[in-house]
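Input: a single structure, listed below in C-alpha cells.
Just one protein chain is left out here, and the rest sit where they should.
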Amino acid sequence: MVHIAMLGAGFIGRFYTNSLHGLRSKDRVVSVYSRTEASAQKFAEDYSTPFWTTDLEEAIARPEVHLACIALPNNLHAAAVRLCAKHKKGVLCTKPLGRTAEEGLDMLRMVEEAGIFAGYLEDLCYTPKFLKSKSTIDSGALGRILWARSRETHPGPHSDWFWDKEQSGGGAILDLGCHCVEISRNFIGKDVRPVEVMCWADTQVKPIDAEDHAIGLVRYATGAIAQFEVSWAFRGGLDLRDEVMGTEGTIWINNFLRTGFEMFLSGAGSNYLAEKSESTQGWIFPVGDEIHELGYNAMFTDMLNAWEQQKTPAETFYDGYVVNAILDAACRSAKSRQWEPVALEDWRGLQEVAPISPFREHDQDHWFLAEEHTHDGRRVLILKEKTSGKIVQKTAEA
Amino acid sequence: MVHIAMLGAGFIGRFYTNSLHGLRSKDRVVSVYSRTEASAQKFAEDYSTPFWTTDLEEAIARPEVHLACIALPNNLHAAAVRLCAKHKKGVLCTKPLGRTAEEGLDMLRMVEEAGIFAGYLEDLCYTPKFLKSKSTIDSGALGRILWARSRETHPGPHSDWFWDKEQSGGGAILDLGCHCVEISRNFIGKDVRPVEVMCWADTQVKPIDAEDHAIGLVRYATGAIAQFEVSWAFRGGLDLRDEVMGTEGTIWINNFLRTGFEMFLSGAGSNYLAEKSESTQGWIFPVGDEIHELGYNAMFTDMLNAWEQQKTPAETFYDGYVVNAILDAACRSAKSRQWEPVALEDWRGLQEVAPISPFREHDQDHWFLAEEHTHDGRRVLILKEKTSGKIVQKTAEA
Amino acid sequence: MVHIAMLGAGFIGRFYTNSLHGLRSKDRVVSVYSRTEASAQKFAEDYSTPFWTTDLEEAIARPEVHLACIALPNNLHAAAVRLCAKHKKGVLCTKPLGRTAEEGLDMLRMVEEAGIFAGYLEDLCYTPKFLKSKSTIDSGALGRILWARSRETHPGPHSDWFWDKEQSGGGAILDLGCHCVEISRNFIGKDVRPVEVMCWADTQVKPIDAEDHAIGLVRYATGAIAQFEVSWAFRGGLDLRDEVMGTEGTIWINNFLRTGFEMFLSGAGSNYLAEKSESTQGWIFPVGDEIHELGYNAMFTDMLNAWEQQKTPAETFYDGYVVNAILDAACRSAKSRQWEPVALEDWRGLQEVAPISPFREHDQDHWFLAEEHTHDGRRVLILKEKTSGKIVQKTAEA
Partner (left out) sequence: MVHIAMLGAGFIGRFYTNSLHGLRSKDRVVSVYSRTEASAQKFAEDYSTPFWTTDLEEAIARPEVHLACIALPNNLHAAAVRLCAKHKKGVLCTKPLGRTAEEGLDMLRMVEEAGIFAGYLEDLCYTPKFLKSKSTIDSGALGRILWARSRETHPGPHSDWFWDKEQSGGGAILDLGCHCVEISRNFIGKDVRPVEVMCWADTQVKPIDAEDHAIGLVRYATGAIAQFEVSWAFRGGLDLRDEVMGTEGTIWINNFLRTGFEMFLSGAGSNYLAEKSESTQGWIFPVGDEIHELGYNAMFTDMLNAWEQQKTPAETFYDGYVVNAILDAACRSAKSRQWEPVALEDWRGLQEVAPISPFREHDQDHWFLAEEHTHDGRRVLILKEKTSGKIVQKTAEA
C-alpha cells in the first residue's frame, strides 16, 4: 500500500486520484494540497483524505507520505520537486516536466542529487493501444521505423491557467506537444537521438500570446521523422490519434473519437453528456472508460510497482527533460523559421546509430524497388541493376 | 483484501486471476483446484498461489478462503456451488450458471438457503462500453427501448470440453447466447419479463451433436424484441457487437474487432500474434487491453466490493437463472420450430409493464408519423388525423 | 440512345432521372406522367422533357418511347405494366414488383406473354459494394455461404402514400424487406430455393395498421439462412448494412452511414443538409455521391445495355416475383407465428442442391473442429475421431 500526497486538487488531481483509488486498488491519497482552502477541503471530503492543507511543504512533509504527486500548474512544478527532494519523498510529476529544458534539467538534477524516486506522468505512453503498439514495434514486427505521427487537438483547455503564459509557460506546443513528442520518441526508440526540429506555429483563433496551433517535424539520428500536430482550435471533441510507418508495417491508433462506440441521440430523451464532447445530441462518440483508455491505470501501476521494487519506471524525469529539449527547439524554430538543433547537454542514449538504408537486395544483381499484383493476375517486379543503376521491370505469374 | 479459491486452472481461470491480481489490486488467489495435478501445480507457480490441490472440496474449505471462484466446465458448476454452500463460502460462478434452468434454479436455491454471497460472472455486462451504454439508457436518453441485437461469433472454442455436449451441456446457444441474452436483457430492463423465444439453430460446419450457429428472437413484456446471433463458424476473429434502438436514439458497440486500433504487418518482421485473431500478417485488429475491454476488471471490482459491503452485485445467480430459462426456451424452439414461452417459475421482476406505444402526439388533432428535411430545404411532415385516421402531408420551410 | 417514359414525377422518379441523365449519358427521358398536372409540368421543365401528361396510357404509347420506367405507388404498378404490354413497350418497374406474389406473378406473365423487355429496378443489388461482393462470392473466395444479414432501417418514408396500406400494400416488410431479401438471395445464390420464412413484426412507434418494425429469417435449400431487419423506427439516419458469412470468409458492407466520410459542424457556419440525415450539426456522415453509391448508375447501365443487346438484365420480373413470394411468407408468418413455406408455383432454379456439410477432413482419421494460436505461441488443434466420435486436443508449435 502506497501513501500519496496529492499536490493539486483540480481537474487533473481528481483524475489521478480516481485512477489511484480505482478498481480494487490498495493505494491511497493520504494528504492533499490545494492553493485554495475550499478546494482542498472539498477534495478531502470527496476522497476521504485524512489530511488537507494549503501549505505545499506541509502536504509533502507528513511522515505517512511515501510519494508526492504533482498535479499543479506548470510554473509550480520545480518548487514542488525541490520540496520533495528536501524531505526525501519520492515524486511523480505531471506533464510537461518543466516549462523549458533548463527547468526540466534542474528538476532532474534535484531528484538525482537527493537520490529520490521520480516518475514522469506521461499517461499517453501507457494507453492500452500504446503499450501493445510499443511491444509490437519492439518485437521487430514493423521493421525499421520511418515515420510517426502523433496528433492531439481539441477546442481549448478547461482551466484558466493554461491560457496564461506566465503560469503555463507556453501554448499548445508545450501543453499538447509534450504528449505527441514522447509517443513518437518511444516508437522510434528512446535511445535514438532527436537531432533537429522544424516547427510552424500560429495564433489562429484564440486571442492569446501563445500559439494555439502548431505542426512540427522532429528528425532523429536514424533518419526517422516524427510529426506532431497540436491545436486548441479543433472542432469536434478531443482528437487523439497516432500513426506509425515501418519498413514492414503500419499502425493506426485512435484513442478517443472512434473507438467502436457510437451513439445517436435525438435529444428528446434525457440529457447525456459525453466527456470532452462538443454536443449532447446527434451522433456522439463516447469512450467506454476514459481513465483506463487514457493510460492512467497502467501508468500508476508502473510507477507504484517501480517505487516498491526500487526500479525505474518506463517514463522518467530524464524523458521529461528530453521532451522539454525537443519542445524548446520547436518553439525556437517557430520563431526562427529554421531547423533548430535539439540541445541536449545530457544525452544518455546511443552515440551512434545505423541509419535507415534504402537498399534492399532482391537478388545478387538487383536492388528491390516495388512489386504489384495487377488486375490480370500478373506480378510486376520493378528492380534496379546494382552495377548499371538501370531500372528494369519484370513480370511473373502471380 | 479478499482471499479467493480459484476452482479451475485452465484458460478462463488464468484470465480471471490475471484480472484479480492485476494493476494495483489488493486481492489474492490463495488456493487453486485443478482436475490435473500438473495444471494445478503450474498455476500455483505462475501466480504464487500458496495452496494447490486436485480435491475440489479441499480447495474451497481452507479456512483462509473467503470466496470461491468457479472456472470449471459447465457440468461441474452445481457440484462446486453445493460445496460452497456446505462450507459457507461466498461463491462466484462463471457463465452460464447452469446447463438448464432447472440446474440454475437449484444453484440459486442452494446459495439462498445457505445464506452465502453469490455472484454471476457475466463479464460482458461489465465492459466499459456496456457500462456507459447502460447508464445512458437508464438515464432515459434513448427513450423507450424497441430492439437490441447482441452478436458473439468466432471460429470455435479453444478447449475440447466445449465440443463435448456431455460436459458443456450444449452448443453455441449455451456457450455464447448466455452473454447475448443477458446484455439485451440489461438494455431492455431486468424488471421486464422475457415472454417467449423463437430460435433457428443448425449444425453447419462442425461435425458435432450440438448446434454451431443460431439466431434467436426474445420478446419482452413491453413489446421490445431482442435478437441474438451466435456462431462457432465465423471467419475473421472474435466478432462481439451490440446494437440498441430506442425511440430517441441508437447505440452501436464494437467490443473487439474494430476499436480504433489497426495494424498492417508484411510478415517479414518478427511474428506478432493478436489474440483470437486468425492471421499474423496483413491487416490485424488487436485490442489494447483485452482483460479490461472484456469487462473482467469492472466485474471483479463490483463482485468483491459487493462482498465486502454485503450488497448485491449487478449480476446475480438469479440473473443466471433467468438467462438459463431464456436459453432453454431457445433450444426448445429450435426443435419445435415454434415460439416457446420462457418458463420462469420464480419471477421477481414487474408483473405489469406499460407496452411501448405507437402514438406520439404532434398537435391536438394529429399523431406524428414522420419528418424529413428535403434536398431543396423544406421540412416535410407526415401526420395522421386523430379522428379520421387520414394521413396528411404538410410542408414547411426548414 | 434510349428514350424513356418516366411514369411518376415524385421523389423516386426524379432520382431515376438524375441517374438516367447523369454524367455523360446518351439516354433521355422523353415523356413524363404524373397524377397531378403541376408535378408533371414541373418535372418537364426541370429535366427538359419534351412531353408531359396526366394520362398514363398516353405517356407510354408515344411512338418515340422505347422503354417505360414505373416510379409510381405500389398499387399502380400492375396497371402500368398492363399498358406497356398492350403497347409493346419495354418496361422497368421500381421495387417491390407487386404488392403480393399473386400480383407479381400476373405482371411477370403479362410481360412474358407480350414478349416485351422487362427489368426489375432493385438498385441495392447494383451498389458498387454489392457488385464487388457478389463477384467475390461467385469466385468462391468465401467458400459456401452460411448466413447473410441485410438491414435497412430509417425514421420513416418521405411520402404520404407509403403510410397508407391501400396504396402501399404493406409496411416496412414490403417497403424495405424487398431490398434485403433480394440482396441475401443474390449472395446465397438465385438458383437456391428459398424454403420457408419465420418473421416477427410489430407496430411499435407509428400509429398505422401496417408493421413499422420486423425481423425475418429465410431458410434456403442449402441450409443457408438469411436474416432481414427492417424498420421505420430507427433514429440516426438511413442504416443500410449487409453482412455475409461463408465457410472461408466474411463480408461487411456499410452503404450509407459509415463510408469513410465524416463531418463535424458547430452549426455557427451556414446550414448544411445531409440527405436522410436527422441532424444538421454535430457529427454528420454524408455520402459522397448518393446516386452512384445506391446503385442507380450501374442499374440503369445494366438495364439499358440489356435492352439494346436483347439480353436479360441481372434483376428481372421473375426475381421481383420470388421476392414477393418470400415477403408474402414473411407476412403470413408474422401473423401465424409459424415458419411459413415460400409458395412458388413457378420455380425456375435448381430442384436439388447439395446441403452445406459440417464435415471437413483434417486427416484420414479425424474431422476438423477448431484451431487456435495461443498467447504462448502454441497452435491448438481440436479434432474429432472419425470412428469413435471422440473429441481430441492436439498441441503443436505454431
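Just so it is clear, A, B and C label the chains in written order, and each chain counts residues from 1 on its own.
Heads up, the rule we're going with is that a contact is a pair of C-beta atoms (placed from the backbone, for glycine too) under 8 Å apart; a residue touches a chain by one contact, two chains touch by 3 or more.
Treat the numbers as computed from the prediction; the structure is a model and nothing was measured.
Colleague: Among C:Ser150, C:Thr203, C:Thr250 or C:Thr316, single out the residue that touches the unshown chain.
Modeller: Of the listed residues, the one touching the omitted chain is C:Thr250.
Colleague: From the listed residues A:Val192, A:Ala268 or A:Ile382, report the one that touches the chain absent from this view.
Modeller: Residue touching the absent chain, from the options given: A:Ile382.
Colleague: Among A:Pro63, A:Gly115 or A:Pro207, which residue is in touch with the absent chain?
Modeller: Counting the whole complex, the residue in contact with the absent chain is A:Pro207.
Colleague: Tell me which stretches of subunit A touch the chain missing from the display.
Modeller: Touch set of subunit A with respect to the missing chain: 146-147, 149, 153, 155-160, 163-164, 198, 200, 202-208, 212-213, 215, 217, 219, 223, 225, 227, 229, 231-236, 245-250, 271, 273, 275-277, 280, 337-339, 356, 358-360, 367, 369-375, 377, 380, 382, 384, 391-393, 398.
Colleague: For subunit B, enumerate the residues touching the unshown chain of the complex.
Modeller: Contacting residues on subunit B, toward the hidden partner: 235-237, 264, 266, 278-279, 281-285.
Colleague: Mind listing the subunit C residues that contact the chain we can't see here?
Modeller: Subunit C touches the missing chain through residues 1, 23-27, 127-133, 136, 139-143, 246-255, 258-272, 286-289, 292-293, 297-298, 300-301, 304-305.
Basically, only the chains that are shown with their structure count from here on.
Colleague: What rotation angle takes the CA atoms of subunit A onto those of subunit C? Round to the nearest 5 degrees.
Modeller: An angle of 180 degrees brings one copy onto the other.
Colleague: Starting from the mean Cα coordinates of subunit B and subunit C, work out the distance between those two points in Å.
Modeller: Each chain's C-alpha centroid was found; their separation is 33 Å.
Colleague: Quick one: report the Å distance separating subunit A from subunit C, using the average Cα coordinate of each chain.
Modeller: It comes to 48 Å between the two C-alpha centres.
Colleague: Using mean CA coordinates as chain centres, what's the subunit A-subunit B distance in Å?
Modeller: Chain centres of subunit A and subunit B, defined by C-alpha means, are spaced 35 Å apart.
Colleague: Which residues of subunit B are in contact with two or more other chains?
Modeller: Residues 246-250, 271.
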